[in-house]
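In what follows, a single structure is set out as structure tokens and then discussed.
Missing here: one protein chain of the complex. Every other protein chain is in place.
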Amino acid sequence: MRTNSKSCCLMGTRWFGERVRRTEDPRLLAGAGTFVDDIQPPRLLHAAFYRSPESHARIARVDTTAAKAVPGVVAVFTAQDLPEHLRGPLPRLIPHPTLIHHKTQVALAGEIVHHVGEPVVMVVAENRYIAEDAVDLVDVEFEPLPAVVDLEDAARAGSPTVHEDLDTNIAAHYTQRVGNVEDAFAQARHIFRERLVMDRGASSPIETRGIVATWDDRTRQLTVWDSTQAPIRIRNFLSLLLKLPQHSVRVIAPDIGGGFGPKIMMCYPEEIMLPHAAMVLGRPVKWIEDRREHFVATNHERLQIFDAQIGVDDDGHILGVRVEFLHDAGAYIAYGLIVPIVSSTTLVGPYRIPNYHAEFKAVFTNKTQVSPYRGAGRPHGVFVMERLMDRVALELRLDRAEIRRRNLIPPDAFPYDTGLIYQDAAPLIYDSGNYSLVLSKTLEMIGYADWPARQVKARLDGRTVGLGLAMYVEGTGIGPYEGCRVTVEPSGRVFVATSVGTQGQGHYTIFAQIVADALGVNVRDITVTTGDTGAFAWGTGTFASRAAVVAGNAVALAARAVREKTLAVAAGLLEAAPDDLDLAGGKVFVRGAPARAVTLGKVATAANPLRGTIPQAWEGPGLEATRYFAPPRGTFAAGCHAAVVEIDRGTGALRIDRYVVVHDCGVVINPMIVEGQIRGGVTQGIGNAFYEALVYDEHGQLLTQTFMDYLLPTIAEVPRVEIGHVETPSPLNPLGVKGAGEAGVIPVPAVIASAIDDALGTRITEMPLSHARLLDLVRGAPGVAAAARAGGRTA
Amino acid sequence: MRSRRKDPHTASRRVSPTRTRTVVAPDPVTEVRVSLRVNGTPITRPVEVRRTLVDFLREDAGLTGTHIGCEHGVCGACTILLDGQPVRSCLLFAVQVDGAEITTVEALGTPDALSPLQEAFADHHALQCGFCTPGFLMTAHALLRDHANPSDEAIRDALGGHLCRCTGYQPIFDAVRAAASRGTE
Partner (left out) sequence: MKPAPFKYLAPRSRPEALDALRRYGPDAKVLAGGQSLVPLLAMRLARPSVIIDLNRAPDLAFIRSTTIGLTIGAMTRQGAVEADAVVAARAPLLADSLRWAGHPEIRTRGTIGGSLAHADPSAELPAVAAVLGARFVLASTRGERLLDAARFFLGYLSTALQPDELLTQVRWPAQPPDAGWAFLEVARRHGDFALVGVAALVGLDGDGRCAAARLAFTGVGSGPVRVPEAEASMIGKRITDATAAEASRIVAGALDPDSDVHASASYRKHVAGVLAARALTQAARRARSAS
């Protein structure tokens, strides 16, 4: 029975599943949050970096004399100043058998720079103004080397190489196959081919990166505040690289102003340099990335070029799909092949595809390194597959929704093994889902049935409108694991420490909701700590739509264990059997005799006596339990987006009139938070589709390095998103939840392309678009007409 | 003295130069002692003239609720009220607000006593990471103070100068709309 979340009665309030207002909001609203830049220890020094202005060059000479002489400068570091063990390449994060050239970044470039923005010198001064003055005076002589910028050029044999010790720019070449796509194509009645491109983008959280490092020489403790999504892993790498015991290093990810992926990297150069400086100088040191730095110093994502083919029968049933693509890795590939693997495995989507070939090359270029950004390759896979589906519908003159319906994996086919290996190296098996219901609900919400009539009427009114559709399946909740410790203190207050960090996803609240139900306490009486290795030190991080699933279930397991312990201890106090007891209102009471009750605090005290004995069966004193959840593999969310757009044929302006999302992320802990994730994701997706483009010139210079050139959507560009829910619980975890963090962004470029095609009769195969690009399409630019003629055969 | 020609479209026109030169500009300086009021509290500090107002507020005044998102006047996270008007504090130097009245997010409410506008934000999930939020609050606060019942367009116009990467904006609009309708700001 669900009751109003604000009421609390003896029957117990159900928090799980409710739109509970967030516990973290009051301090954030009052300006009392603690972001990294808010950490201001005494005697703080400030760092600034001299970053390479060249995209590819040998460093001939570095002269820091003038920089060092600026009053207020305390130290200047070059690669030569670093101890041997900090000069080499930083860790390889996720190896893969096909990742032959697993090149990684260094703390400071000493010999060669491989992308614009790579750090070469670090200046530490009394304040940031002085540090930047000194950076201005750093004098570096470069000998330029050929810049490798264009992705296709970089992949060709004979291209100049990004890495001097390699004779290729191909870091990895990986193929996954299911069935035999060549045979399937030989027999297919229709094969259609497309070249598809999605270009570079940046996550651009409103808070840039930042680090404060302090070193206490007496206790030999290193404390680092870092705007990272993975504080525990940063702690572990710092321990390794700085040769400190793990327990001597504490990493705290306090309030983080948006993560979206690129804030998880072990390690960015600055994450090594700041602690090193603090240890050498004996004073706390802070670095806050400024916005221009952010565009070159924080990882990018999104550029992939696809050659895609689909074979179908006369009724549009998919016989096979074959894709070959290039993935732009940037100058290094520390994070490995996660993004292209996710692209190739997300591509198959909600469809039955009996024969599949996904082959990619990860390619080095002289640009900022690439690592996952919200979606992490899923947007690409969905863009390719959904464009292929629209193409099949167009060519076979079938309805776009019908062609999808015919190919959907039916509701009774789960668990459904796609035959692929996912990014977690586990089999890609869809655990549960109801794709037909997701689709039909979307069609109903957008008014698909009478769309043709509405479109005709609009055209008669001189308006150019279109409706777009796109479906996706999203792998979420992958391992390896996350953990949680729940503690009831003698005061009766409950404390929860988890291994994941938070960047706005409401973890402080949703984890409290889980514990509140288990222990019968008010959500506001629970304090959740995330992202502090001093509080919890085994975990992975917040990424890949997994925190609610993996950490959430660890929370549930720990809470349940504490509940059972509470009942066992209280049974003794109340002289009743544990089965006869209930928890509510912060008390344990005998069912049917509520006067026979004892507070949680009293139970906690009783569980930790000063004298006497405690049963070994308790497995220790106190009301506390630590549990881990290690999912066997990912759990698969799904959804469908639909949009109605209007195009100004004279100016190429695009307006999104309606935007519908139907989303299935299994059981929902807090619907308000899931909807928030979807709205935010859709907005970033709209940016990816029409506004955000990182533009490099042929020398590898990034031309879009400010918010005046890299355009984030504002309120004026974003429609009100209408959200519908479907719920197919996950059988892979006790709570039945699936991840929701990336769903909003994944299909947006595909939906927008589909809508514009419906409006203009085009076939869009590139993202992002823009006013100018859309105007070209309206005016029937030659490129579009050619694409319509080429790339397909009908047997 | 030259005669005056009247040709309103094309010619330039000269008049006689000022005859006396008794007016002298102040000397240029690198440091100034500023005195201002922040959230009603007076504060006096010497500041380097290039020190931005946002840095002054965050470090000299110890008020870290105002955030830095871009330092080039686009994102709006640094918005405060200068003599009651919302402005980007990254585009002002501390010396420029000598004698002024500055209001930051800390004046709107405390975690235990939020203002009705702040409550509306919490009700509507109008914040996620909270980094852009103080800027939005200051602009919305000024809007609702000056307009008892702003139109939807006026709300969108005011909020249009702020970037948010988390919420998708509609919840923020809803919160401001709800706070306006309550008529209690």
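Letters are used for the chains, namely A and B, taken in the order the chains are written, and counting of residues starts over at 1 for each.
Here is the rule we use: a contact is a pair of C-beta atoms (placed from the backbone, for glycine too) under 8 Å apart; a residue touches a chain by one contact, two chains touch by 3 or more.
Not measured: the values here are computed from a predicted model.
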Which one touches the absent chain: A:D167, A:E444 or A:D709?
A:D709
Out of B:E71, B:E119 or B:D174, only one touches the absent chain, namely B:E71
Hidden partner sits against subunit A at residues 128-129, 132-133, 136, 290-292, 650-653, 691, 693, 695, 703-704, 706, 708-709, 711, 713-714, 716-717, 770-772, 775-776, 779
By the contact criterion defined above, which parts of subunit B meet the unshown chain? Give residue numbers in ascending order.
8-10, 12-18, 21, 23-30, 32, 48-50, 52, 71-73, 76, 79, 85-88, 90-93, 95-96, 139, 157-158, 160-161
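Note that only the chains that are shown with their structure count from here on.
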At what distance in angstrom does the C-alpha mean of subunit B lie from that of subunit A?
33
Residue set of subunit A touching subunit B in the complex reads 21-22, 24-33, 35, 37-38, 40, 129, 203-208, 255-258, 260, 288, 290-291, 503-506, 672-673, 675-676, 678-684, 706-708, 712, 714-716, 718, 720-721, 744
Which of the residues in subunit B end up touching subunit A in this complex?
48, 50-51, 58-59, 63-72, 74-75, 77, 104-106, 108-112, 114, 118, 121-123, 125, 127-134, 137, 156, 159-173
